[in-house]
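Removed from the display is one protein chain of the complex; every other protein chain stays in position.
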Amino acid sequence: MTYDLIVVGSGPGGYVAAIRGAQLGMNVAVVERAELGGICLNWGCIPTKSLLKSAQVFDYMKHSADYGIAVEGEIKPDFEKIVERSRGVANKMSAGIQYLLKKNKVTVINGFGKLTADKKLEVLAEDGSKTNYEAKHIILATGARSRELPNLPQDGKTIIGYRKALTLEKLPKSMIVVGSGAIGSEFAYFYSSLGTQVTLVEFMPNILPIEDEEVSKQMGRSFKKNKIKVMVNSSVESVEGTEGDLKVNIKNKKGEIEVHECEIVLSAVGITPNTENIGLEEAGVVTENGRVVVDDYFRTNVEGVYAIGDIVAGPALAHVASAEGICCVEKIAGMHVEPIDYTTIPGCTYTTPEVASMGLTEKAAKDAGHEIKVGKFPFSASGKASAAGANEGFVKLIFDAKYGELLGAHMVGANVTEMIAELVTARKLETTGHELIKAIHPHPTMSEAVMEAAAAAYDEVIHI
Amino acid sequence: MTYDLIVVGSGPGGYVAAIRGAQLGMNVAVVERAELGGICLNWGCIPTKSLLKSAQVFDYMKHSADYGIAVEGEIKPDFEKIVERSRGVANKMSAGIQYLLKKNKVTVINGFGKLTADKKLEVLAEDGSKTNYEAKHIILATGARSRELPNLPQDGKTIIGYRKALTLEKLPKSMIVVGSGAIGSEFAYFYSSLGTQVTLVEFMPNILPIEDEEVSKQMGRSFKKNKIKVMVNSSVESVEGTEGDLKVNIKNKKGEIEVHECEIVLSAVGITPNTENIGLEEAGVVTENGRVVVDDYFRTNVEGVYAIGDIVAGPALAHVASAEGICCVEKIAGMHVEPIDYTTIPGCTYTTPEVASMGLTEKAAKDAGHEIKVGKFPFSASGKASAAGANEGFVKLIFDAKYGELLGAHMVGANVTEMIAELVTARKLETTGHELIKAIHPHPTMSEAVMEAAAAAYDEVIHI
Partner (left out) sequence: PMKAKTENGNFISPLVRTIAKAENISNEELSSIAGSGEAKRITKKDILQYIEDRKVATPKPI
C-alpha cells in the first residue's frame, strides 16, 4: 500500500499530524503498536489529571467546614474507584481518537513500525506477520518511556515507573518519589493528598527545578504544608528489602546517608526516547544524545523522513508534540509556516496549588544579559482568591526593560494552568507590559493578578 | 481643606481612582458615607462569589462518589456559616482598602458628599455637621442601588433586593427570582444549589438576555438540570400574602396569569444610579436617562467635575468602574491616555457552569453588517473537561470574515471566567484568528478550547 503520509505512533504528536494531513488532502495512515492516543491519553496527561481531580475534590471535602458545609461521618477516598475512574476517562479519550481518525479517513495500522534501508515502512503485526508500506512522507512520532537509572531498576513492585503509579491495586502507606519534575510532583501530591506518607527526593537545590526559583520555593512550602517531606540536594543511592518493606538509602544535602523506610519507590527521573529498533540506523537517520536530529520543520537528514514529539529535542510535552506535528505537516503541504517559537511554550504542573509558566525565569533572563523589570502580585491580595479560599501563590512577570517585551511568566495558585494561555497568546502577539496593564480583566477573577503583576513591574499596581 | 483631587464614593471606581491619583503625585481625599470598597466589596462582587464558592464545594460533595470519594453520613450546608464566611471575606477586603488608602496617603472623609453651586464639596457627617472641601478636580463615583419596580416594592421581608439576599437569616424553602441577568442568575443558582426551590422569571425570550443566544440556551438547560424552574417571556405582575407565605402572580409566555407560591421574592431587575441629592442640579451637571453625561475621559460638562462607574452610561461592572477611574485620573495628570474601548469589556456570571463573554454576540455582529466566521468547540470534546468531570459548555468565537478580526468571545463552562482574559488581551492586541490557532495552549487545559474554536472557524479544528 502507498500513502501520501505515514505516521509512526499515535500519541498527541502522531494522531494530530495525521488528522491535519488528512484535512490538507493527504492520504494518511497511522501505525500504532499499542493504544491509540499514546502516552498522553493512556498513561500520561489525561489519567493523571483524572486522579488529581479526585484528590482536589477530596481536598475540598477535608476543608468543607471552612466553606460552611458540615459532614457527619467519615469521608473516605476509595482508591480503587479513583483509579477505575481514571482508566475510564483514558479509555473514553482513546476511543475518541479512534473516532476522529476514522472521521478523517486516516487508516490505522496495528503493529510495530520500522524504517527500512529503502525508506519503506515495515510493520510487524502481533501475529508475527510483516507488511511493507510506502509513503511520500514518513513522520516518526514514537514518543518516550520512563527513564531507568541503574540504581533504580523498575520491577513494577518495589520500584515503579509512571505506568504502574497510575494503576496500583491499593493505596500505599508510604512512598518515596525520586525526582520532583512536573510528573514526580504530581504523583507526590496525589498520593499525599489521599493519605500516603510521601517523601520527595530531588537531586537539584529546588523542587520543580526548571521553574523560576520563587515558584520552586513556594511549592516547597506548599508541599510541606501538605505533609510531603521534601529532600533537596539529595539522591537515592540504593533500595533494599522486599515488596512493601523497603529500606532506601538517601544521600542527604550534607552528603550523609539516611535510611528511609517505605512501601514503594516511584522513579520519576525523566524519560528515554523510543528510538530503538525503529530503523534509524538502517535508513541512516542521524541522532544526537539519543534524540532524532531535525530542522525547524522537523525534517531529518533523510529526505521524506521527519520526526516530532518526545523523540526530538525540546520540552517533552503533549502540546509541543501536537504543534510540531501540525507545523511539520503544513510545511509538507507547501503552506507558509512559521517555525515554532519555543520561548512561548507553556509548562504546567497540576498539583494544588497549580504551577504554570512560560518563557525565561528571572535567573535565565539575567544570565542571557537582559536588563529586566519584574512584577509580582500575590493572590493573598486578590479578592477572588479570598472569596474562593485560595490565597496561596502569585503571578510573576518578567519584562525586558528596554522595550517592555514580555520575556517570562511564572505562576503558582488555583487555576493558573488556565491563566497561562493569556500570556502565551500575549507573547505571540508581541505584547509589552503596557497592553497587559490596560487590558480590562474581569472582576473578581484570579486573572486580575496578571494585570496587577504587569502594573507592579511599572510601579502602577493598585492592590498592593 | 484643599485637595488636588476629591473622589466621592469609595467603590471600585472611587478607591482605584484615588490610589492612582496619589501614585501620580496628587493630594487626594475620598468621601464615603458607608463602608470602604463600595457595593463591589461589601454587597456585590466579593460576598456573592464567596457564597457561590460554598455552593460549588457543596456541589462537589454531592457528586463526590463520581470522583471515587465516599461519604458515610449526611452532608449539610450550614446556611448561617456560609453567610458568616461571606461577610467575613467582605469585611476583610474592606479593611484591605482602608490599608491601601492609608498606604497611599489618601485622606478618608466619612460622610455624605454633595457638590455645591460654586463647585466645592460639602460633606454631611453622621453627627449632622457640614464641612466644605475644595479641590481642583472632583470625581463623582457614587455608584448605584437595586432598582425598585412599582409592583415589586422591596420591604426586606417578602420582596427583597441584593443586600438582603446576601444576609438572609435562614435558607428559604422556596424563592422566586425576578430577572435573570448575571446577579439574578447567580442568586438563583446559589439558593437552588443549597436546596431552595427556585423559580427564575425573565421578561425576555432567554435568560441572561445580553449574552449570545447559544449561551443563554445552554444556561437554560443547565439551570433546568440543576432543578431551577425557568420561565422566560414572563413577568411578575404582583405579589400578595404575608412573610413566608406569598402568592405571586406571574404572566406566563402565553399571556396567562399563573399563581405561584413561595416564601420570598428576590427582585433582581437592574440598578438605579445614585444621582440624587449629590448636587448635580446645583452645580449644573448634565444627566441623561438618570446617568451623568461624560466624554471619553469622563469629564462632565462642568469643568473640574468628572463621573465614573455605575453613575455613567456603559456596563455596570466593577472592572469597568476601575478602568474608568484610572483613565480619568491619568488624563487629569496629563498622561497620554487612550480612551476605553468598550468592545473589549468582559462580562462574567459565576454560576455552575460559569459564563464569560466579550464583544459582539453572533446576532449583534450580523446586525452590525459584519460578514462573520463562527467557530465553536464543545467541552464534551476536551480531555481536561473529561478528566475534571466538567463536560458542560463550549467556547464560541466570532471573527470578521474580511480581515479575521476577533469580534466576540462567548463561553460557558468550568473556569471560563478565568479564560476570558486571554480573549480580552488578544483583542486589545488586535489579534486575528490565525494567532489564536497558532498560540500553543498547554495540554490538558480547558483553554485549549479557545485555540480549537478559532481553528473551527477556519476549518482547521483537530478534536471535533
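Which chain is which? They are A and B, in the order written, and residues in each are numbered from 1.
Quick note on the criterion: a contact is a pair of C-beta atoms (placed from the backbone, for glycine too) under 8 Å apart; a residue touches a chain by one contact, two chains touch by 3 or more.
What you are looking at is a predicted structure, and each value in this text was computed from that prediction instead of being measured.
Engineer: Which is it among B:S86, B:S180 or B:T431 that touches the chain not included here?
Structural biologist: Considering the complete complex, B:T431 is the one touching the chain left out.
Engineer: I'm checking contacts with the chain that's been left out. Which of A:C45, A:L246, A:I264 or A:L429 qualifies?
Structural biologist: Answering carefully, the residue with contact to the hidden chain is A:L429.
Engineer: In the complete assembly, which of B:E261, B:E338 or B:D367 touches the absent chain?
Structural biologist: B:E338
Engineer: Spell out the interface residues on chain B facing the chain that's missing from view.
Structural biologist: Touch set of chain B with respect to the missing chain: 336, 338, 402-405, 429-432, 434-435.
Engineer: Could you please point out the chain A residues that touch the chain left off the display?
Structural biologist: 336, 429-430, 432, 434-435, 438
Note that in this section only the chains that are shown with their structure count from here on.
Engineer: Between chain A and chain B, what is the gap in Å from one C-alpha centre to the other?
Structural biologist: 35
Engineer: Please output the residues of chain B touching chain A within their complex, sorted ascending.
Structural biologist: 12, 16, 19-20, 23, 40-41, 45-47, 49-50, 52-54, 57-58, 60-61, 64, 66-85, 89, 92-93, 96, 100, 317-320, 322-323, 338, 340, 344-348, 356, 381, 383-384, 386-389, 415, 417-422, 424-426, 428-431, 435-436, 438-448, 450, 459-460, 462-463
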